Each structure stands twice: as structure tokens, then as C-alpha cells.
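Partial view: only certain chains, each at its native spot in the assembly.
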Amino acid sequence: ADVKIGFVVKQPEEPWFQDEWKFADQAAKEKGFTLVKIGAEDGEKLMSAIDNLGAQGVQGFVVCTPDVKLGPGIVAKAAANNLKLMTVDDRLVGADGKPLEDVPHMGISATKIGEAVGQAIVDEMKARGWNADEVGAIRVSYDQLPTAVDRVEGAISVLKKNGFKASNIFDAPQAKTDTEAALNAATVVLNAHPNIKKWVAFGLNDEAALGAVRASESVGIPATNMIGVGIGGADSAINEFKKPQPTGFVGSVIISPKRHGYETSLNMYGWIADNKEPEKLILTSGSLAKRDDYQKVRKDLGLE
Amino acid sequence: MHTSLKKVLLGEQGLVVIFVLAFALVSLLVPNFLTERNMLGLLQSVVTVGIVACTMMFCLAARDFDLSVGSNVAFAGMVAVMASNATGSILLGLLAALACGAVVGAANGVVIAKFRINALITTLATMQIVRGLALIASDGRAVGINDPNFYQLALSKLLGVPTPIWVLILLFVAFGFGLNRTVFGKNTLAVGGNPEASRLAGVNVDMTRIWIFALQGLTCAVAGILLASRITSGQPNAAVGLELSVISACVLGGVSLDGGRATMSGVIVGVLIMGIAENVMNLLNIPAFYQYIVRGVILLIAVLLDNLRSSALGRR
Amino acid sequence: MSFLEFSEISKSYPGVRALSGVSFGVEKGAVHGLMGENGAGKSTLIRILSGDQNADSGEIRIDDRAQHYHSTRDAFHAGVIVIHQELQLVPELTVAENLRLGRFPSNGGVIQARRMFADVGDKLKAAGIDIDPGRKIKTLSIGERQMVEIAKAMMLDARVIALDEPTSSLSSRESEILFSLIDRLRAEGKVILYISHRMDEVFRLCDSLTVLRDGKLAAHHPHLAGVTRDQVVAEMVGREISNVWGWRGRPAGEVRLKVEGVAGDKLRLPAGFEARAGEILGFFGLIGAGRSELMRLVFGADPRWAGTVHVDGKAVAASDPHHAIRSGVVLCSEDRKYDGIIQGRSIEENINISSRRHNARLGLLDRKQEADTAETFIRKLKIRTPSRKQDVVNLSGGNQQKVILARWLAEQGIGTLIVDEPTRGIDVGAKSEIYEILYQLAESGMAIVVISSELPEVMGICDRIHVMCEGRIRAELTRDRFNEREILAAALPDKSVPAAIAS
């Protein structure tokens, strides 16, 4: 029979998921199965999406859930529709908060990415010869999103381990997850501490770090006194590296949408077509990309 | 024959007729659409919007506005889950959720009716406050359900149809009846149609508005409970943007933002149109970015058709 | 002590003292007239009686019991029914629902619809009001709506009934129905307060009369025997008005407005007429005769299906009023609340909205000119207001009407002025000022078309009259041939003239 696979993601507008879809499509073309792509921004839409997949005669699907706590619901819904289930990016948890280990997953822990960001910042500080005591850190936060909390906390843990004082870390809560909101929130922090001359910044993604970098520019902090590190490595970050002059946006931790999109759907195909059950857990890692090496890093990840 | 067709199309129920025609067309053209599975899935997908639309219809008919419904749905869902977990009793959890929803709604009503604060601002404020409460209560994270029986609210079936759909149908019937056949419903339409005249006629305008908002809160709670059961957790970020979907469904269904005009059949059609659009776009695998455009165009066509219909009727 | 007693009632609004120390009493079984210039405080007094507004001081007693209302509901329970000056109906509800609003017959909250419709239908029939209780208000004409308003008073068991200018949008036939209803209520021993600017009606109906002036009691007549109209006019306006109409002859010139075969949605039969420079042309008819509809077609306010309109030889586009205005014809519409006043805006803005295009340069307002225009008309038409910046909704009904009239009287470079019920709700004093302005405009060469449902008015000020009936122009009379019987005969759908009107 024809193989039909669903690929459901939580934020279809985000480049990251566009890329995942793109690579999943590539797998579909190679193996000759049909890929059904649906965006589901919240739990309710996700439940409907699964019903919809069932109605279309899909045999299995890969999902990046809007919330990991939806775990039991997703599992039940998939079972009710007789669908095979795999997760990508974010791992489902049960009511007790423990991962649902039965569901095959490919992803990367949010805390780990955050730690990579923190490490990148610390390395850059060392390279510039900064003294942690005279540096301020902007935590561009979006606490409404659990993943976002885990990421920034990961970064902070590394900073602290390397001698950063908690009192030098300032919260810049963004009202939305776009660059403008991060820019406005970071501006307030910078203006509230005019005596601090050197800054580092991080957040949930590239947009958050970029907002903070833009804020530093607008209040006249030179690029040499700013270190922003983002997460994602898609066009927002690349545009920044392409600028003729280096900016305070030093690097981005790239995670590979290729593996996440291509391999997951390939695995799902194998599961359906050849009854080859995928590995329960595959963890990928993030790689830091900077102005001078981003092309190489992307090539290594299979993105160019 | 020709004139009687015209009569049906242009009559009060013209929107319904247009809808039926469109539905038939979609059933023929879109594969997998008219299957029992898909129909049930479709209906389940409009449960939240449909339930909340019942009372939003009253709200708009009374020339009011409620932006806080999304937050209230999320909040009530959280309360249901957390109270169930805390007390160990699902029933207590549900009662707590209903009470919280109604209190939030009534608070909206009191502020709007008694302090005469603009409904848009008031409910925008409660939208923020209630969302904040939901986030604070759960520290921004979803709360899992301890007692798996809670899932049965959404999973159980009667005559092969899931409970939430029955609840939706029940509310459609109840509020449809309420609008046309009860003193409360007529007062609502009167308050929206001419507040001054209603006041002078001795209608207790303030109490009518407060009741409408309280009911709105109550249906939000019902929707929130079913949603929590369906997604097997209380989620503080649930139902963001719900207000716009609900208001659009109502307006699409012919409810006037200037108050005084509303029909339940129209609202049902509005809700279904929006649900079908989403369903069909996914069945046809329309790419995400193009879905935006299709959604916009469908909205426009739906109201345009209805306008043509009623201006052909010379009503305008 | 009378059955209904007002004692020392005072009420102020910002900048306006609407009532000061008004005291008088009304007996049971009496119809009591309340007269006074626009803004004298009549409606305010009625609003206080209805519980809609609170007096600053003073007291109302009914049957020797002091009344303390907190809402209109309380007043209703005390047996007070008020028919307000502005229609208070809900357009999307039916006649029966409107008549029962606030007191639906219900069973545990469920409306007993069949009972309600039957009951209301019976009562309407008994009152001689021929309107289907199942029709929605929005499908009724103004006149019919007014009858529905009046029917409210008949529906309910009231002790005190106050009617605020109930006949202002009725023609003589409906007025007669109303009068017979009022006679019946009087016979039942009710107290009736009756506000009107029409002297004839007051003398025809009332047993006693109070005149207000500037919010104060100007005169109280326990009996009307021996009281003359001139005397009441003098009490109202503080001066004698010898001849309200003040008609004077003028030569008619070229044809300025030529209407041929126009028809539309609400006026299906083609109709045509001409109006000449210097002429005042009257349109008389009963309610629903189609006069307003005809003029709305001429003006492009409603879409025209057929026919042509020429102003000074130039064709007028059918699509929208702004074309008509630019061609030199303007229409002052009849429904001041619905399509007359612009709520929330000042008197000054309401007056200048149309004529400002002559003064504005490059889209910028000429504020001085606009202020001048506003002040001029406030003075000329005696618009009672603390300032030209006052929100127009705060004016009394008659004063709002004057503002709308001023909007059109302020127009310059216009060939034809059409006014629909121009003096509805306007007091005698101001009426004669308005007529005078119309004469002056006619003398300056304008063609003027007046729609009026008041026969004395059309006969008093017009040079020529068209009589309409059921959408058709049925008769044309020139001033030398004006004849009440003939006009009424042409206005009535059936040839027989009922005795009540022909008297």
C-alpha cells in the first residue's frame, strides 16, 4: 500500500520548522511516500490535526508538540487513530513530568543547548580578556514557554560556573518572541545600568539575542563591548554574519533541522514500510557557528 | 420553481442554505471529507469555539464584547486540573472550574455595567490578568492530570459520538432557545438594539449585562474543562487568540457588532464554516503559508455571499 | 391637593438651568396641557416624572404620596407611563415585543409568545390602531412607529400618562385616533399630561394648562374657558405674535427644479413635478403618502430606478446626495434622530457640516467663519444653549430640529431647498422666524419645497400645493384656490371624507 506520513509542528511560521519540513519532503521524494504537513500551535489544534491525519489514512506521524505535557493525550489520540508516533525536537513527558520512554524521539535537550550558548559566551569573554565582574548579562526571557526557560537557565548555569555574579544578570522579559519585543526589553535593562559598559546577551533563539544586540547599538555600545549568542542559525543569524562590519552578535548555536526532518521521517517510513522500529532515543548536538566559520558549520550539518 | 428557489435563498435562513450547498460541494470534491471519522474529528475541533460562541452571541447581541474568553478557558482548565489533583475528586475540580469561570465573567460584567468601563478595555484587562493568574498558578508549565478518569470526559462516547460533541449540541439548543424564547434572550436583544429604550421600558440593563458576562464565564469554564480533558493536562498557554476566532465565527454568522441582531443558526453556520475551512485545508495538504491566504479569502467570500443575498433582498 | 402634584421641582445641567421651582397640580380625569418654547423644560419635567432623571430638589406626589424613584421601573410601578419625545423602540424586535418590553408575559422566564401576540393584537384593534403585532419595528414608517409608542400607554394599567409631543410625526388622521383614545382614558379617570406645540390640539383636548418659560412656571390655567390662544402665545414667548404665517406674495421665475418620472424601491409609480425660482411649493399628504420617499429619490438619498432630475437645466446624478448638493439642491430630512443630528458633535459642527465646503481652503477649515455661522443661527433661530460648543444631543428636541434646519439655511449658492417637516416640534415663536427665513430665501430667487403634514402650515406659507396619496401626486392647487376640503379629499385614499376631519 501507499505510505502516508504526517509531520506536525508547533510553529509552522518559524524557519526552523520550515527547514524540518523541507528535509522531510526530501526523504519523501527519495522513498516515494506522501508527506502530510500540518501546523498545530496549541493542544487543541494538535488533537484535531491527529484526527485529521487519521481521517486521511495516514499510517504514522512525527510531531514537535506545542507542549511536552500533552504526552498522554497525544499517545492516546495516536492509538485511537491507529497511528504510529514519533517525536522530534521536544520529548513528551507524562503527568509525573518523566519522559515517555516508549515513544521514539529525536532531539536535543533544551538545557544542553543553553549550556552551549553559555560556553560560547564564556569563551568569547576570555578571548576578549574581559573580567566577569565588570560585565552585565541580559537574560532575554520568555518564561511563558518552558523550553525557553530551560535554555536560558542552561546558559546561566555556565556563566555562573565561570565566575559571573548573579547580581550582574538582568532579566529582560519580552512580551512576544519577536526581535522588536526583545529589543524593547533589552533597551530598558541597558538604560537602567548606564555604568556597566560591557554586556553579554542570550535568549530563547536568535531573534532574542539579536534584539539585545540591536538595543546595545541604539544606546551607543560598540560591537567590541557586546557579546550576543543566539540559538537556531537560520537566516536571521546568517544575515548578521553577512553584514560588512562585525556586530555584537558573535555566534549562534546551530541545531540541525536536516537530521531532525530527514532522519525522523525516514525512520518513520522504515517503521511503516519495513516494520523496522526506530531507536527509542537519538540525541543530536548543537554546533556553534560564528562569523568566520558559519558556512563550514552549515555544510558539515548538511544545510548548504 | 424559480421564485421559490429565490425565496429559500433569500429568506431568513439563506445563510444556512448557502452553507448546505457549499457543504455538499466540499463533500463531493474533497476526498476523505465526508467520512464518519472526519466528521467527528471536525466537530470535535470546533467544540471550544462553538461552546464559547453560544454566549459570545449574547454578548455581541447586547452590544458588548469579550476578549477575555481565551484566557478564561485556559484558566478554568488549569483550575479543573489543579483542583482535581489537590482534592482527589474530579467533581470538586469541575465545580471549582465552573465557579472560577463564572466569577471571572461576572467580574467583567460588574465592571462594565456598574463602573461603565468600556467592554473592550475591561476584557482586555481581564484577559491579561487571568492569563497571568493561570501562568502564576502553574509556574508557566502544563499541569498533568493525576486521575485518568478525567480523560473520560473527552474520550467517552454516547451512541458513537464523543461527549464533548453532545455538550456542544446541548448548548447550541439551550442558547438558541434562550435567545428566542426567553425573557432574558429578548432583553439581551433589546439592550443591544436600543439600550436607552430598554432602560426606559424598565429592563434592568445592568443586570442583563452582568448575567451575560457571567454566563460567558460559565461556558468558558465548560470549554476549558473539556479542553483540559482532551489534551490531558491543564495548559496555561491554551486557547491564545480564541477570542478572535469566536467573534469572527459570530460575525460570519450574521451577528451584528452594533448589537440587537443574532441567530443561533447563523452562529452555528459561522462556527462550522471556520472549522470546515481548517479541516479541508489540511485534508488537501495546503502549505502553511498559503493557508493564511485561503483562510482570508474564505472569510471574505462567506460574508460577501451573505451580503449579496441580503442586498438582493433589498434589506441592507 | 391634586391627584398629581409637582412641588418646587428644580433641575440643572452643566451651564443650563432646565427647571427652577416649578409647582402645579393636575386633577384626576383631566387632560393637562404643558406648553412652552423649545428648551423651556417640558421634557425635563416629564423625564423626572418617569424616573429617568432625578430632580435636584422638589417633590412629586401622586395621590398624596411622595414619590421616590430610583429607576423607570419604580415609576412604572407607581402607575406612571411616559411616551417620550424621541421614539424609544427597538428596531429588531416586533411590535408586540416592543409593547411588552420590560414586562413580558412569561412562565419561568419563557415568554408566552402566542398569548403575547394575541393579547397585543386585540388591544391594538380595540384602540383602532391597524398594525400587525408581528411586524418588526424596522419595517414600520415613522408614523406607524409613533402609533406603536402611543399604544404603550393604552396597553398598561396606568394612573398617570404623560405624552411628549405625540403628534409631531402624525398626520391629522392618526392624530384623530389618538385624540379619541385620550378621550377614553380621560373618561376612565386617568391623569394625562399632554405636551404639544400645536395650539389647536391643546385647545381641542385639554381641560387645564401650564405654561413654562425658561424653566419657570409662566402661567397656570386650571380651566381653559376664557383663555385665548394669543394670551397663551404671549405667556410662552413673552411677546405677541400677530400672524404666525406672515405670508407675502412674490413673483415666480424660471423653473429651477424639474423632476420627471422618478421611481425607486419605496415609490414604485413614477412621479414628477417642477419648482420655480421664488416659489414655495408645498407637499401635503397623509402619513405614508410617499412625499418623503419622492424627495429622497430626487436628492439621491435612495437609489433611483428611473426618471430624471434637473436643477437649473443640469441633470443631477442619481447615485449619492453629495452629487445633488453640488448641483444645487439640498434636502432637510424628516427624522432628526436617525439621519439628522450627528451625535457627539457640537452644535457648531452640526451646523457647518455641509456649508463648510464653501469656506474651507485646500481642505483647511475656516474656523472663524464657522463660528460666525453658528453664532448667527443660534441667535436667529433662538437655539437655547449655553454655547455653540455644546454637544447637540444635550439640546431639547425642538432645538435639535433648529440646528438641522440651520445646517441647510446656511447653505449658499443653492438653487433648491427641500425641507421635510421643517417645523416638527418647533415652538410658535421660532416657527414664524423660520417662515420668515424661507420667504427671504424665496425672495432671493431660490425654489423651496416644503413637506408638511400640518394642513394649516402648508396652506399658511405655500404658494402652491401638491397633494400626494398612496405614492401618487393626486392634486395641484395654487394659492388662490386653496381649499381645506379639497386638499383633504385628495389626500384620503378612499373618496369619502370622515366627519371627524371634515368638520
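Details
As written, the chain order gives the labels A, B and C, with residue 1 at the start of each chain.
Heads up, the rule we're going with is that a residue touches a chain if its C-beta (ideal position, glycine included) is under 8 Å from a C-beta of that chain, and two chains touch if they have at least 3 such contacts.
For clarity, every value in this text was computed on a predicted model and none was experimentally measured.
A single instance of every chain kind is placed in view; the whole complex contains them as A x1, B x2, C x1.
The working rule: only the chains that are shown with their structure count from here on.
More C-beta pairs touch across the A-B interface than across any other pair of chains.
Inter-chain centre distance (chain A to chain C, centres taken as mean C-alpha positions): 70 Å. Annotation: 34 Å between the Cα-based centres of chain A and chain B.
Within chain B, not a single residue touches two or more of the remaining chains. Taken in their complex, chain A has these residues touching chain B: 12-13, 36-39, 41-49, 51-52, 54-57, 66-73, 76, 80, 93-97, 143-146, 149. Taken in their complex, chain B has these residues touching chain C: 181-184, 186-187, 189-190, 193-194, 196-204, 260-261, 314. Of all residues in chain B, only 32, 35, 37-38, 40-41, 44-45, 48, 135, 140-146, 151, 155, 227, 230-233, 235-240, 278-279, 282-283, 285, 287-289, 291 touch chain A in the complex they form.
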